[in-house]
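The structure is given below, and queries will be raised subsequently.
Only one protein chain is missing; all other protein chains are in place.
Order of writing sets the labels: A and B. Residues in every chain begin at 1.
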Amino acid sequence: MALDRRAGILLIAIEIIMIPLFAFQLYYGRDADPVALKAKSAHLSYYPMFQDIHVMLLVGFGFLMTFLRKYGFSSVSFNFLLCAVMMQWGLLMQSLFKGPGITIISLIETDILVAAVLISFGCILGKTSPIQMVLVAFLEVPVYLLNAHIGDKISVSDPGGSIFVHVFGAYFGLSVSRILGKPKCNNLEATSYTSDMFAMIGTLFLWVFWPSFNGIFTNTDDEQQRAIINTYISLTASCVTAFAVSILTDSNRKLTMGHIQNASLAGGVAVGTVTTLVIHPFGALIIGVGGGLISTLGFVYVQKWLERRTGLHDTCGVHNLHGLPGVFAGITSAIVAAIATQEVYGPRLFLIYKARAPEAFTSELKEIQHQLIQVLPGEDRSALGQAVYQLLGLAVTLVVAVTSGIFTGLILKVTSRWTGIVPEEYIHNDELYWNMEQEDDKKPRTLELETDSNNRLNVV
Amino acid sequence: MALDRRAGILLIAIEIIMIPLFAFQLYYGRDADPVALKAKSAHLSYYPMFQDIHVMLLVGFGFLMTFLRKYGFSSVSFNFLLCAVMMQWGLLMQSLFKGPGITIISLIETDILVAAVLISFGCILGKTSPIQMVLVAFLEVPVYLLNAHIGDKISVSDPGGSIFVHVFGAYFGLSVSRILGKPKCNNLEATSYTSDMFAMIGTLFLWVFWPSFNGIFTNTDDEQQRAIINTYISLTASCVTAFAVSILTDSNRKLTMGHIQNASLAGGVAVGTVTTLVIHPFGALIIGVGGGLISTLGFVYVQKWLERRTGLHDTCGVHNLHGLPGVFAGITSAIVAAIATQEVYGPRLFLIYKARAPEAFTSELKEIQHQLIQVLPGEDRSALGQAVYQLLGLAVTLVVAVTSGIFTGLILKVTSRWTGIVPEEYIHNDELYWNMEQEDDKKPRTLELETDSNNRLNVV
Partner (left out) sequence: MALDRRAGILLIAIEIIMIPLFAFQLYYGRDADPVALKAKSAHLSYYPMFQDIHVMLLVGFGFLMTFLRKYGFSSVSFNFLLCAVMMQWGLLMQSLFKGPGITIISLIETDILVAAVLISFGCILGKTSPIQMVLVAFLEVPVYLLNAHIGDKISVSDPGGSIFVHVFGAYFGLSVSRILGKPKCNNLEATSYTSDMFAMIGTLFLWVFWPSFNGIFTNTDDEQQRAIINTYISLTASCVTAFAVSILTDSNRKLTMGHIQNASLAGGVAVGTVTTLVIHPFGALIIGVGGGLISTLGFVYVQKWLERRTGLHDTCGVHNLHGLPGVFAGITSAIVAAIATQEVYGPRLFLIYKARAPEAFTSELKEIQHQLIQVLPGEDRSALGQAVYQLLGLAVTLVVAVTSGIFTGLILKVTSRWTGIVPEEYIHNDELYWNMEQEDDKKPRTLELETDSNNRLNVV
């Protein structure tokens, strides 16, 4: 069995070990300190958007994954478990990079980090036990933070996390899945009418709140407003495109729920790298159409091709929703960066692309700081230089994600004696993990029949 | 079939055509412009309420319509599609009336406009193909905007949109439905236990967030707070009344889920015209009871009568939830307008009823502006005059909605060769539009039986 006494002990052990780690490493940040905070807290204004993201993680991702007919309990609950464990581990690991003082900002950054973990989780859903998934997540978080830290150091701009969250999470999870191999028996890898309906709860909450995900961390109010507008428009475009492409690629000219559930969200990923930029409403529309197109084609052609040719099995189609649109977003960000001028943005350009600011102690910097005090010294990077760095950020992320994912997959294989293997016949099957006495009456049973006075057979 | 290659091509064509339209017509408003916005943006404070409304459209309306047993995929997904297409079309069309600069305010106004479209959609749900619905929506939006513009010009006060959103959307959709005619075969027009449960997700999110819908656009903070309080109270009253009337009108003294799902929301519609006014808590209660009563009686008596006598088929009972309570709201608004005095409201009266402000260059205006600088010159309309204009606004809306709805219905009929007709046997049936391989095992099948040693027949 995939769950045993050790699974329970491991989880409780994690909590017990967390206590001293929390005690030594984490304390309340200045903003949450009764003595340090003198006036009003600016951080509280983040709370409504934070809650939107919180809904996305628990309800959005949780229900989006319930599309499998016999794996609803596990999908929504293991997503829940992963969120909870990784919120703790994320707070801890993050404090190594950003300092031990916790405020709402830390919770938000942790939530975003957890999103990457949940994306990876979608690749191996149903094929791995919860203990394996927790192990994967523990390994993923520090690599995620390291990669994001590199991106920050080389000043890659990615306000919606398309590169550092979506591409990273997707290719990390896909690499783990590739190492674990393709399930031989997957006759439960199907949906039911009800499970597809539950999945739409996830889709809709993700779609509705995505502007908060892409727009929560911005330097200025105009950036935040553009983030909201661009994401809103891009999502409408990917939704319409997903419907169109789903019909056009189907031999019966019918729609497929899986495309609607997922590809309609691709606009949120695709616009994530440039969400705060002046891409204009029509630019957001083009990006959304591109995202929806790539994603739906991914579901229809790429996924099957990859599975057949490379043995890559991707339960939720993460590659189509997060991988391909994320790469598209990375490339888009290079194009947008190459044409971003100070004429359009004014001095706020240097808040978005920090490295493009003039170097320290130059008169150019002084002049710009005179206009906008928040601009920090940069490295006088050119627009084209920024474009190259955007692509570099994408490339680094791909390399780091795939390498660490393979490594993590190998660790899973080596430790499978302890972490457990899901038996082939229980893949995508809740019965492996859950007490389900309630399903007794649905099992096939022998019908007892008898003949009535009209010589008709009746069920007794 | 109702979906074919043309449906996919049409949707992708819409997106392609939208790109130049967006490029030429829409740009970021001052508030989202990196150079124009100097300080903090006031528009961002609308964001939490905007998200509530966004949830109402996608999750609220989307799931409310999933009550049909075999039409859940289509209900929630075509609602999703309509939202996405109409958010684009709405932004465009609206810019003709309000200018091309987009901010969060534009997104909110578009969302409210989309609500009207979704209301109409409820009338023809299951009887029209998604392409027909998109066509209807494209035609509806400019008429909606024109009618709202007229209302604005003649200073009709309707902060919650009961007249301009609910009455308009309902009677437009009903007129379309009337022209299309009553489905002959409607044996799938029934609910299932699970579909009724899904519909409650929609009901509850609509109920919870309705105060945001009624209170998002207000002139002052006291107005907004009254909008929230009045809607909260009115909704509780319509909920309790719906339960009461559902029991009392049933021959078995049992409740009907359809009444609870819909009529409990009627208080939100009924109070919408006067939501910011000083109707006092007891006034909100009376209006909520009235709305719940009218709505439930509509479901029990009016809907069947209309269907039998006039051949009007209304899938979701839109007339009962949006039509009748909307008319009630219009009449209520006249009564409330007739008794509104400057004594109660102070100079803020002239922010609510703009035409009641004194005319330009009068000393009365000068005096009021001295107290409240925001008051603009009006036309010195009397309280009774305002009441008459409220009724006029309702009448104009009814005429415009019915006329344009009939016209739209006729266009649908004329173009049915291109837009497709839903075959009678596929009305309210997801199988027309969706790949549903997962349902194979539920189809009726030949039972193989054999006799066992006890001479009893067993299923093999």
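Everything below uses one rule, namely that a contact is a pair of C-beta atoms (placed from the backbone, for glycine too) under 8 Å apart; a residue touches a chain by one contact, two chains touch by 3 or more.
Just so it is clear, the model here is predicted, and its values are computed rather than measured.
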| item | value |
| --- | --- |
| Hidden-chain contact residue, picked from the options B:I12, B:L37 or B:I286 | B:I286 |
| Residue of B:V208, B:L297, B:I335 or B:V388 in touch with the missing chain, whole complex considered | B:V208 |
| Touch with the omitted chain, as defined above, among B:Q25, B:S192 or B:T362 | B:S192 |
| Where the missing chain touches subunit A, by residue | 1, 3-5, 7-12, 14-16, 18-20, 22-23, 26-28, 31-37, 40-41, 43-44, 47-48, 51, 54-55, 58-59, 62-63, 66, 72-73, 76-77, 80-81, 83-85, 87-88, 91, 102-104, 107, 130, 194, 198, 201, 433-439, 449, 456-459 |
| Where the unshown chain meets subunit B, residue by residue | 48-49, 52, 69, 190-194, 196-197, 200-201, 203-205, 207-209, 212, 220-226, 228-229, 232-233, 235-237, 239-241, 243-248, 250, 252-257, 260, 264, 278, 280-282, 285-286, 289, 344-346, 348-349, 444, 446-449, 457 |
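Please note the rule applied: only the chains that are shown with their structure count from here on.
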| item | value |
| --- | --- |
| Copy-to-copy rotation for subunit A and subunit B - C-alpha atoms, rounded to a multiple of 5° | 120 |
| Rounded Å distance, subunit A centre to subunit B centre (Cα mean) | 33 |
